[in-house]
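Have a look at this one before I ask anything.
Missing here is one protein chain; the remaining ones are kept as they sit in the complex.
The block that comes next holds chain A.
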Amino acid sequence: MTADGPPTIAGAPLTLEEMIDRVALGDEGAFAALYDAVAPRVLAVATRVLRDVAQAEEIAQEAMLDVWRSAPRYDASRGGVLSWVLTITHRRAVDRVRSEQAAGEREERAGVRDVQTPHDEVAEQVETRLEHAAVRDCLQSLSELQNEAIQLAYWKGYTYRQVAEVLAAPLGTIKARMRDGLIRLRDCLESRV
């Protein structure tokens, strides 16, 4: 099976949902099209969490392979394809951060931890920038504790216990703020659609 260009029906490009349906049946051509559609997002998430280009590429590769392997179990009733792919990517990236923390390697790279995620501004479309602005605005509508708890967990890969330690807050409070913060974030984003 070849991987040249996205497969199409009567010339119309496939949606992510149509691609994943085909990937679930072992269609490598459809997987190549899916890769082209989502890999820039996957790499951006891995880079933001890992803050290391080589490791991010490694994790992006593992995540895309997970997508291929588990496509037959993708369940559309539990969310969109892109969310599913990025959820897989995020978990892989966070697992890597944790295993490094365990091995004590991460601190050695402390110097590069606060490097800004390089954005590919050329590839980034206006629509994408609007999305960023919406997420940024909505994050600002959260309480400081909600915002910090979510950001530390999601981008630094801290467990909620580590977050509680860093923010000197009770565990129960942190668990609750993560949950109600995400709900508020979702409601805020929905209200802006």
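Following the convention adopted for this analysis, a residue touches a chain if its C-beta (ideal position, glycine included) is under 8 Å from a C-beta of that chain, and two chains touch if they have at least 3 such contacts; residues count from 1.
The rule is simple: contacts and distances are computed from a predicted model.
Asker: Which name from "ABC transporter permease", "Peptidoglycan-associated lipoprotein", "Regulator of SigK" or "Sulfite reductase (NADPH) hemoprotein beta-component" does UniProt give the chain that's left off?
Answerer: "Regulator of SigK"
Asker: Can you list, in ascending order, the chain A residues touching the missing chain?
Answerer: Contact residues on chain A toward the absent chain are 3, 7, 9, 21-22, 24-28, 30-32, 35-36, 39-45, 47-48, 57, 60-61, 64-65, 68-73, 78-80, 82-83, 86-87, 89-91, 94, 117-120, 123-124, 128, 131-132, 135-136, 150, 153-154, 157-161, 163, 172, 174-183, 185-186, 189.
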